[in-house]
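The complex is shown incomplete by one protein chain, all other protein chains being positioned as in the whole.
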C-alpha cells in the first residue's frame, strides 16, 4: 500500500530545525496495515467507552432473549422509526463533532501563531545588541512556557529563567517596554520597532484566542441534549433490531453504539484541545521546540533535548 | 473516565491573571458522570420545552388509544413518509442550528477582540506619562462596560468613572483625541501612536461586529418555516408510529420531539449571544475581567473582585 | 418562556447612539409565543408560495381520489423511492440555502464595514480643522447614500448635499484627494493620513464586495436544477403517499411542499441581499444611522430622524 | 410574485459607474416565472447531459420491460439498498459540489480584489503628476487584460498599449519600479508610496490566488470515484424501481439522474471558474469594466463600450 511509504517519509518533527528533526515526532509509529488497525489500542476511544458498549450489548441480548421468550410482552418493532431517529441523531452529532474538531484545530493554529511570533521576534531582533536581544528571546521562551501552564492550569516544575508567577500577558508587557526603550535609545529603527510590536501583538492575539477556547466550552446544552439522545437511542435500538436481525441484533447495536458513543467521547476530548487526554495537543512539546529554536538563534549551548514520544504519545 | 481529569485540570478562568484565576470560572462544576448527565437540570433545554413535550406525549397517547379503539377512524400510517419529512427537517434544522452557533461563537470572538484590544492598549501605552495613561485605560474599561450595556439594552448601576450616557463609540473618539494630543506633544513616537490607533480600530471593529449581531437576527422566515414544520411534524408523528410501535409510540415521539424542539429552543437562545439566557455569553464577567486586568496594569489597588459563578452560572 | 425576556431586553437599534436607540429597531415586535407563531404572516414565505401550495394540494387530492376510484389506472407506489429522491433533494436544497444565506450575511458584514469605516473616519479626523473635517464626513454620508442607491438601482429622492450623479467610488477619490491635501498642508501627521487612507480602503473594500454580491448571482443552473426537481418532486409525491397515507396524503404532501418550496423561495430572497423583499437588508436605515452618527460627531443639529419600522418592516 | 420586482430593480452592472450602468448587465433577463423556468434552456445543464439522460431512460425502459416479460430472469429488487447507496452518494456529491462552488466563488472574490486594487491605485495616485499617473493606470489596465488571457490561455487580439508578451507579474514589477522612482524623486510622500505598494501587493495576491485555482484542480480521484459511482448507480436504479414503481420507473430514474448527473456536470463547470463554459466567470467583462473605470479616472475620452450580454451571456 503506497500510503505506507507516504506516511513513513513524512515522519514529522514539530517544526524542528533539521538536525533536531530526526529525534522527535508526535506520532512515531508507522501507520499500521488495514488489518492491524483493528487491534490498535492507543488513541482508540475503546478504553473510554468499553463499559458503555458492554452495557449496550448486554441489554441487547436480554431484549432479544425476552422477545424470543415472550414476543407478546416484549414486542419487536418496525425498524423504520429507529432509522428516522438514528439519521437525525447522526446529523446533529456530526454538527457537534465538527464544532469540537474546529476548536481543536483552532487551538493548533493559535499555537502555530505562537511559534511564528517567537521566530519572527528572533528574526526581527537581529540588529539589537546581544544583551537586550537575549532578554527579548528569553522572554519569548518564558511566554510559551507560561502560556502552556496558564492554559493547562498546571505549575511549572523547572522555571528556566525567572519569576514563576509572571502571567503570559505581563511578559508581553515587559517585552513591549524593552522594545520601546530600544527605540528611544536609537538602537533600532522605527520600522524595526514596528515589526517587533506586530509580533508581540500576534502573540497577544494567540494568547487571547487560546484563553477564549479554554474558558468557553461548547454550550453545555449541546452536550446534554446529544448525550441523552444518543444513550437513549442506543438502549432502545435493540427493540427495533430484535425482529429484523434476531440474534445478530446485539452485534449491530454495538456497532452503532461504537460509532455514536465513540464520536461523542472523541468530541468531548477535542472540545478541550489544551487538556491532557491522548488526542489533545502536546503543548509541552510545542513550548520545548520554541525554546530549542530560540536558544539556537541566540547561539547558546544550553539547549533542552527535543521532545521524544513515550508509548507513542507526546505531552 | 479520563475525561474527568482532563476537564478538572482545565478548570478555567476568563483569561484572568494567574492569582485571580482560582476564584473564578465560567462553569465551575466538574463534568458529571455519564449516568448523572441524565438528571442535570441547569443548562438543559428541559425547562423551556417541557410543556411542549408533555403536549406531544399526551397527543401521542390519545392517537394511539384512538387507533386501538377505532382503527378505521384513526388509521395507522406507513412510517416511510414520516422518515422522509423527518430527515429533511433534520437537515434544515441542522442548518439553522449551525448558523445560530456561528453567531454565538462570533460574538465570543468579538469579545475576545475587545479583551485583546484593551490589553494591547495597556501594553502599548507603557511609555505614556502616568496621567494620560490612566485616562486611556480608564477609557478602555469604560468602553467595555458601555458596550456590555449597549448590547444588552441595560443601564449601568454603578458607573466606575464618568458620564453614564457616553456611547462606546464616543469613548473611542475621546481616546483617539487623547492619542493624537500625545503624538503632537511628542510624548510618544509616531509608530507608537500608530499601534495605539490600530488597537482603537480593533475595538471599533469589535463594537460594529457586536452591533451587527445584535441588530440583525437570522431572517425571521427561517424561524417561522422551521418552527412550524417542526411542531406540525411532532404532532403528526404518532400517526406514523401508532402501527409500528404501538404503546411505545409516545415514548419514541417524545424522544424525537426532545431532540427537535430542544435544538430549536437552543438555536433561539444562541441566536442572540448577548442576551441573558443561561447559554448566552457572560458579558458582565468579561467586562469585569478587563477591568481587573487594566487596573492591575495601572498598579491600582481598587480592583473589583473576580466574577464568581452563582448556581453554576456567570452573568 | 424565558426566551421572551431575552428577546425583549435585547430590543435593538442599528448601532444607534444610546439616546436615539429607543426610537428605532429593525424588528420591533416581541417574539410571539410558540402558538402564535403559527398565525404570523409578516416575514412568512406564505404570501409567495400559497398558490403553489394550493396547486400541490389540489393535485394531491385528485390523485388520491383517482387512486381510490381506479387503483389499476392510478396505482399507489412504494414510498421508498420517494424517500431516496426527497432526501437527496433536501441535501442539495440545503446547500443552495446555506450559500444564499452566506451571501445575505456577507452583505450584512460589508455594510458593517461601511458603518465602521464611517465611524473610523470621524474618530481619526478629530485633529483636522473644522472645514475639511466637515467635507470629509459629509463625503462619508454621501458615500453611504450613493452606495445604497447604486446597489438597489434606485435614484436618491432628496440629495442631502451635492451632485446626485457622483458614484460611490468617485466620492472616495474626492476624499482621498482631501486627505492628501491635508497631509501636504501639514494639517495632519503622516500616520494620521495613513489611518484615514486605511479607512478609505476599507470603504472601497466594502463597496467592491457589495458590487460583487450584487452583480454575481448564484450560477443560474442551480436555480434551474433545484427548482425543477423540487416542483416535479412535490407534484409526484402524492403517488408515493396515496397508498400509505390515504386521505392524509394531501396534508403530508403540502407539509413537504411548504418546507421545500418555502426554503426555495427564501433562498431566492436572500440571494439578493440588497433587494427590496421583506427579508432583505434595510440599506436605507443603515445609511440613515450613519448619517445620524456623523452629524452628531460634527456637532450639527440637522440630524435626520432615526428609522422607524412600519408594519414591522425597516427599509 | 414579489421576487420579480426585487430582481428587476436590482438589475446589475459590473461595478459600473452609474452612467454606464444601464447599458450592461451580466444576466439581463428578468427572472422567469416559476412555470416558465421549466422551459429555460440557457444556463441549464440539459445540453450537456441530455444524451446520458436518454440513455438512462432507455435502459430503464428495457429493464422494466424485461422484468415484466421474464420476472425470473430480471428480478425486481427491494429499493431499500438503493436508498442507502443513493443517500450516501448524495452526501458525497454534495461535498464535491460545494467544493467546486467554493472555487468558483473564490475566483470571483479574487477578481473583486483585482477590481478593488485597480480602483485603489486610481484613488491613491491622485497626487502623482499626470504622466507617471497615466503610466501607472495604463499598467493596471494592462494587468487586468494580461491576467485574463494568462488564466484562459488565450492571446489578446487587440493589445491596448504595449508588449503583448508581458506577463501580469512583470507588469506589477514595472509599476513597483515606477512607484519607487516617484518616492525617490519626492513626487509622493512615503506613506503614499506605502499605500500604492499595498495595492500592488493586493494585485499580486489576487494573481497568485487565480493561478492557484487555475493550476490546481480538485484531486482527480474525486472526479473518478464520484463520476463512476453516480453513473453505475443511475444505470442500476431501474432494478430497484421496477417492482415498486412499474412503468413509472423510467421517469423516476430520469428525475434522479437529472439531479445527480446535472449536479455532477455543473460541479465540473464551476471547478474551473476561469473557463469559457456558460456558468464560468465573465473575465473579459471584468477587465473591460476596470478599463472603463480607470480611463474615466484619467479623464480620457477613449473609453471602451460597456460589455453587453449576447444571448443572455457575458464573456
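Some observations on this one:
Think of it as A, B, C and D in the order they're written, each chain with its own count starting at 1.
Convention: a contact is a pair of C-beta atoms (placed from the backbone, for glycine too) under 8 Å apart; a residue touches a chain by one contact, two chains touch by 3 or more.
Treat the numbers as computed from the prediction; the structure is a model and nothing was measured.
Among D:114, D:127, D:140 or D:200, only D:200 touches the chain that is left out of the view. Considering the complete assembly, subunit A touches the hidden chain via residues 1-3, 5-7, 9-15, 17-19, 21, 25-27, 34, 37-38, 40, 42-45, 79-80, 82-83, 86-87, 89-91, 94, 97-98, 101, 104, 108-109, 112-113, 115-116, 119-120, 122-124, 126-127, 189-192, 194-195, 198, 240-241, 243-246, 248, 251-252, 255-256, 258-260, 262-263, 266, 269-270, 278-279, 281, 293, 297. In the full complex, subunit D makes contact with the omitted chain through residues 47-48, 52, 75, 77-78, 80-81, 83-85, 87-89, 91-92, 95, 99, 150-154, 165, 167, 169-170, 172-173, 176-177, 180, 183-184, 190-191, 193-194, 197, 200-201, 204-205, 208-209, 211-212, 214-217, 219-225, 227-229, 231-233, 236, 239, 265, 268-269, 272, 274-277, 280.
In this section, only the chains that are shown with their structure count from here on.
Counting steps between touching chains, the shortest path from subunit A to subunit D takes 3.
Counting steps between touching chains, the shortest path from subunit B to subunit D takes 2.
Each chain gets one centre point, the mean of its Cα atoms, and the points for subunit C and subunit D are 23 Å apart.
Multi-chain contact residues of subunit A (touching two or more other chains) are absent.
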